[in-house]
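Missing here is one protein chain; the remaining ones are kept as they sit in the complex.
The block that comes next holds chain A.
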């Protein structure tokens, strides 16, 4: 029973105020009282309209195929597309509605929103196709601005919109820093954006939440308390709000490779027959908002890291239609393999193909770390996906699959421009799932490879790197297993008995 990708969702949330409040770069910069960056940053913040018309964001939610970015001149922020909030895979939610979604997601009364703000945003959410009456009933129109200001004095994190304080996130414990207001904001933003992705997935697949058996959550942050910092469990917390009453689940982490590991786990649970419908889901990371903002402002760009990213994938039993995840040749960077980029890329991208007797050119599209180069280049990190494609091409040259002169052609044909926000896990292999699934279903491509890589050394527990990959292929169609009918069995037994009788007769002579 092959696991198939039955559907995907990809969402963004425009959160410039959360970026200023909770992005790690901005927090660290506050220690510098004379920070030029913090003095200037407000002049470089994008409006919601600018954010949704940004071509890479339109590619992420499915309104344009990422390859189309090759035809749009750089810088992309100066060449906007029509500002569409909704796309084939999801949407780009504005910050005020997201604050309300955070309150809907919050079961411990930690998100306080000012009553007039709630009245206004409720009206907006009433028109949202995926926010139900039940969701809206969780909004609370009871808190005054005075109460919010009192909470902020008591270390709550303010939530701002249009230059005003409209709410706050409270701390969940007096002493436990893993339950501080900052961490609770991080975790509730993760949870709410994952819920948004989950809701879009259910819409895109036509599934009801009750049909989901298992949820694997793979965001950046881990939730817990001071006795178990990464205790979890986002998966069930998200499923609870979405209404997955028949599901259970757990969280999987692995730095940026987390989603690829989660997808592999989901596919394995389907292949083994343990579950029928497994959802892999992730919300966004507030810490990474504005991560390269200093360089963007210094070079006169808008602060482009102003969105949270989220995605959800439904992995189900083979239906003979949807693309399959091949589990017979998974790429993996093993502990003993070594850590040079060459070793990692060979283990992850080439070895799984070699095991199947395939060449690097037999994969139509590779999905690597799909960071938007417009974000990373000003910070000196270059074009990350392009560098990855060059590595795969170079390994292809070493194998003799292509000529050295064909490297650029290979990148154009088998790669795609980076379009995902630098949210860590979000760009890593998975952002193309929606696009790849559609292309395979349309018959435009046959085979893709999803590569997830993670910088494990950042946790200071090991110097190791990580990488894992899977091949996604067009579904060959379910082959009907031929049952042997009773009549056939009788015939077979009769023949066996006749043969035996003849043998016995013969041996008597």
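Please note the rule applied: a residue touches a chain if its C-beta (ideal position, glycine included) is under 8 Å from a C-beta of that chain, and two chains touch if they have at least 3 such contacts; residues count from 1.
Convention: contacts and distances are computed from a predicted model.
Write down which listed name, "Anti-sigma-W factor RsiW", "Copper chaperone PCu(A)C", "Cytochrome B561" or "Glycine/sarcosine/betaine reductase complex protein A", is the UniProt protein name of the chain that is not shown.
For the chain missing from the view, the UniProt record says "Glycine/sarcosine/betaine reductase complex protein A".
Check the options A:390, A:413 or A:446 and report the residue that touches the missing chain.
A:390
With the missing chain put back, one of A:74, A:150, A:173 or A:404 would touch it. Which one?
A:404
Taking the entire complex into account, which one of A:132, A:208 or A:340 touches the absent chain?
Final answer for the missing-chain contact: A:340.
Can you work out which residue in A:165, A:381, A:441 or A:464 touches the chain that's missing from view?
A:381
Taking the full complex into account, what residues of chain A touch the chain not shown?
Looking at chain A, the ones touching the missing chain are residues 338, 340-343, 345-346, 380-382, 387, 390-391, 393-395, 397-398, 404, 407.
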